[in-house]
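Missing here is one protein chain; the remaining ones are kept as they sit in the complex.
Residue numbering begins at 1 within each chain, and the chains themselves are lettered A, B and C in the order written.
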Amino acid sequence: MAKIPVGVLGATGMVGQQYIALLSDHPWFETRYVAASPRSAGKKYACASAGRWHLPQTYSPPVGELVLEDANDVSKALDAAKRGDCAFVFSALEMGKEETARLELAYAAAGIPVVSNASAHRWTEDVPMLIAEINPQHTDVIPIQRKNRGWDKGFIAVKPNCSIQSYMIPLYALLKAGYTIDRIIVSTLQAVSGAGYPGVPSLNVIDNVVPYIGGEEEKTEREPLKILGALRDRGIEAASAPRISAHCNRVPVINGHTACVSMEFGGKKPSIEEIKHIWASFTGAPQELDLPTAPRRPIHIRGEEDRPQPRKDRDADKGMAVTVGRLRPCQVFDIRFAALSHNTIRGAAGGGILNAELLKAKGFLD
Amino acid sequence: MAKIPVGVLGATGMVGQQYIALLSDHPWFETRYVAASPRSAGKKYACASAGRWHLPQTYSPPVGELVLEDANDVSKALDAAKRGDCAFVFSALEMGKEETARLELAYAAAGIPVVSNASAHRWTEDVPMLIAEINPQHTDVIPIQRKNRGWDKGFIAVKPNCSIQSYMIPLYALLKAGYTIDRIIVSTLQAVSGAGYPGVPSLNVIDNVVPYIGGEEEKTEREPLKILGALRDRGIEAASAPRISAHCNRVPVINGHTACVSMEFGGKKPSIEEIKHIWASFTGAPQELDLPTAPRRPIHIRGEEDRPQPRKDRDADKGMAVTVGRLRPCQVFDIRFAALSHNTIRGAAGGGILNAELLKAKGFLD
Amino acid sequence: MAKIPVGVLGATGMVGQQYIALLSDHPWFETRYVAASPRSAGKKYACASAGRWHLPQTYSPPVGELVLEDANDVSKALDAAKRGDCAFVFSALEMGKEETARLELAYAAAGIPVVSNASAHRWTEDVPMLIAEINPQHTDVIPIQRKNRGWDKGFIAVKPNCSIQSYMIPLYALLKAGYTIDRIIVSTLQAVSGAGYPGVPSLNVIDNVVPYIGGEEEKTEREPLKILGALRDRGIEAASAPRISAHCNRVPVINGHTACVSMEFGGKKPSIEEIKHIWASFTGAPQELDLPTAPRRPIHIRGEEDRPQPRKDRDADKGMAVTVGRLRPCQVFDIRFAALSHNTIRGAAGGGILNAELLKAKGFLD
Partner (left out) sequence: MAKIPVGVLGATGMVGQQYIALLSDHPWFETRYVAASPRSAGKKYACASAGRWHLPQTYSPPVGELVLEDANDVSKALDAAKRGDCAFVFSALEMGKEETARLELAYAAAGIPVVSNASAHRWTEDVPMLIAEINPQHTDVIPIQRKNRGWDKGFIAVKPNCSIQSYMIPLYALLKAGYTIDRIIVSTLQAVSGAGYPGVPSLNVIDNVVPYIGGEEEKTEREPLKILGALRDRGIEAASAPRISAHCNRVPVINGHTACVSMEFGGKKPSIEEIKHIWASFTGAPQELDLPTAPRRPIHIRGEEDRPQPRKDRDADKGMAVTVGRLRPCQVFDIRFAALSHNTIRGAAGGGILNAELLKAKGFLD
């Protein structure tokens, strides 16, 4: 099977680099179009990213030879689409929210599907915000989106913020097993790569932590509700539970967001052993469809009392599995545990690629 | 006024060094006796601590000339007491819990008051666990303790774990103002100095955090209840509220424990502005008695959205004030905030010295 | 004696903040004028620096009330001078080199002496580059500078780069004792504060070091030659020895530059013991003139095999002393040792203040 040619918008940024790296030997997709800011446009990708490449791993040489286009110029992507080099784009744009929102709409309107990592359209009613194991059925909003906007081929699908992956999959596994979750208090210890590059100044995090990340607590509290929401006529209606309160902290870790979660059930309460069983056996659409980037088991449970840890667990199943540990009764709510996911893989580029695989499997990307 | 001669047990350890440093120019107390493990005994303090001294600050030269005794040998301290070199001891012992418990009892039984940093006697019913701003009246248990045990001069007074100072003083300020607090969920981000030396291996905390500290969550959840407890005939009876659930994490910070606190009131709920006012104006016994180590204001409130931070706030008022910030409504409970205190000063040696000052002011140390 | 009113240019930057903090209780100087970039102009210092203040220590409240002026507008400083608020300025400007050079000239031409931390005029022939213990006699170039330029009151005096303080004072002590030094190979491990704020991205230095700092090796190799240079008719002529080769590395340390030095003597070679004696007894003009910021002993020698270390030694004598250790024979040259100095105190603001004190003592600042 010929690979599907894809474009990466924001290809020189932190998440863009992660897309480029992860797509290097992807069985379905092949990076054939790269775009970034106007000042990078015209340069070969290898030159533009040299000296700004932050990953230990590298990418396939042909990608280095691609000439960067200006991401603001949709016509360049259309040209690429016409010559068979860009069936859809991954958006890792790092511009302002409104600018991103406008630009992603322009790509979609031009007939180029956008699988986005950006926050701009997360609350657009007819845009699905996907975690492939949780709400794959939300892709059904895409026909509504197209209809609402008069598009035939393009669409936008997004993924949520990197701070919630680690506990949303465990949380959803419990919902799926029939339990109700009323309230969650969560403190996150988030890695610096989440802020891009140059991002967090070293003066902020050497011998220090920062108990604040702009906008992060709001995203952490609200985005789960849309993911758990219901499909309605005009789009997705956010759920009303669980209520979530988040304390988001920046810590001196390169990759891997940790979450300390206290959770209160409504109604019936599962035992600790039951929860472990539910988590260990949980699978979702990516596993059932055998998507190439899907982790074999989405949730890894560590039995050691001091896990999960970012350095040791972030790369579980190539960074696509979430790791939980320290599951124990909570003195105030019902249970508490620690959860961890790789923020630039599962929480960003890897999650975006998994979404694209889901969309492809469902016939939205041909 | 001649200074009171004091001894430091465990003088070469992490907390012991902090005692030695803080006592260097203390107006009331003077270090004249130092004891540590048998293998240090017989060495001058300067020699024994050279190459193991972890603090940027140093100590007064005469202390360096003191010859270390074996802390296990109470008779050495008694000899020092007789020659006027040891009116009481600070215990910063780092041995096992039972050994510490036994040894502190032996000092007290021999007539040498013990102001301890160790956890061994925190739950001994007739031993006060003091935060000088919160429960100074618990010193009234000392006569009971003496009577229970047939001691006339010696006694034991302890301080709580370093993880709770940052939010216990703010919490108590609200109780004192007439509010009731039912439930607390707290996540701590704790500094490595809390584990002593060599303590936390660097492999654990470079590019990493560890979501577990042995025994710390239990202490964090239970000790506040004794501090808030009531004096009864035989000792102190722990309070039954608030219920606390703690997630304790180790982070790559040298000094300064941060706590992310969500708090639920019972009954009447103060406004955010009211809480700020209560905190800003709070004082306790140390301030009223004008104790030398007392911070001028026990609670500092920072208005910036990204404070408190360990590196910037741990040294507030010489490390004796706690700093709070990010006070805001909680989506699940009533309020949430971040709190920070210096774990080896306010949370250990400085807190111990403040307790001794309180005991002195109340006539227990003459 | 009334304090001399001083201005700080670039007062909100990293080094500017350090100036503000160090001048807070200075016995001779008082900050009465602050200037920064146009976007800060018009704001009170307390407001402009809130949220950008990087130091644990703070400053005296009246400074917080000062209204920032635009540093580009020399007339504002002249106005301040006329109303008795600005006898001279400390320059901690963080603009481009040419812009800084031009602006510092404008201040001096306007009659306002400039004691600068910037690199712009380090190689201007008639501008002295001072380390107060080494070349205090270079202040004699100031009359030449004034004559060259037709100034009567203003002048510019600068200090060298922060990377060389740690070993230049020990090196000079040996020269002063009559030894000749031919060649030096030095590797530096430099703190992130040297790059200002935001400065070094955390992604560069968590679990990492960077073997490169732009422009730093050239400065490290050349600036010592001017400091050791001779006064000639038109200015200072750089010395031709020692030859220095530098490897400059960025490491994850907040403050404190470490240097690993191998040194080759020409002619007579001192013994290790002799060197220790020379260093321990070395003093210079700041000590002889008893300048307020002068360290009592400029060179501290540590005997432990693992010192100096940034966290333990950078604050020696309030950050103004340099600390050396590990003095031992070199397998290739004659001797080798490790040296350390606080880069934002001795290596920047503290060194600048010491220079101003020297200039004041010599009658250049009245």
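Everything that follows uses one rule, which is that contacts are C-beta pairs under 8 Å (C-beta built on N, C-alpha and C of every residue); 3 or more make two chains touch, one makes a residue touch a chain.
Note that the structure is a prediction, hence the values are computed from the model and not measured.
**Q** Looking at the full complex, which residue from A:35, A:87 or A:206 touches the chain that isn't shown here?
**A** Answering carefully, the residue with contact to the hidden chain is A:206.
**Q** Quick one: which of B:94, B:207 or B:306 touches the chain that's been left out?
**A** B:207
**Q** Have a look at C:290, C:306 or C:366 and name the one touching the chain we're not showing.
**A** Among C:290, C:306 or C:366, only C:306 touches the chain that is not shown.
**Q** Considering the whole complex, which of B:61, B:198 or B:363 touches the chain not shown?
**A** B:198
**Q** Just checking the interface: what residues of chain C touch the absent partner chain?
**A** Output for chain C: 183-185, 187, 189, 204, 206-212, 214, 221, 243-247, 249, 251-254, 258, 260, 262, 305-312, 325-326, 330-333, 336, 338.
**Q** Across the whole complex, list the residues on chain A that are touched by the chain not included here.
**A** Here the touching residues of chain A are 50-51, 53-57, 206-207, 254, 303-306, 311-315.
**Q** Across the whole complex, list the residues on chain B that are touched by the chain not included here.
**A** Within chain B, the residues touching the omitted chain are 54, 192-193, 197-207, 252-254.
The rule is short, and it goes like this: only the chains that are shown with their structure count from here on.
**Q** Determine whether chain A and chain C, two copies of the same sequence, contact each other through the same residue numbers or different ones, counting it as same when over half of the numbers at the interface appear on both sides.
**A** Same residues, largely: of all residue numbers at this interface, over half are found in both copies.
**Q** With a Cα-based fit, what is the angle in degrees between chain A and its identical partner chain B, given to the nearest 5?
**A** Angle of the fitting rotation, chain A to chain B: 180 degrees.
**Q** How many angstrom lie between the CA centroids of chain B and chain C, rounded to a whole number?
**A** Here the centre of chain C sits 40 Å away from the centre of chain B.
**Q** In whole angstrom, how far does the Cα centroid of chain A sit from the Cα centroid of chain B?
**A** 43
**Q** Which parts of chain B, given as residue numbers and ranges, touch two or more other chains?
**A** Within chain B, the residues that touch at least two other chains are 206-207, 254, 305-306, 311-312.
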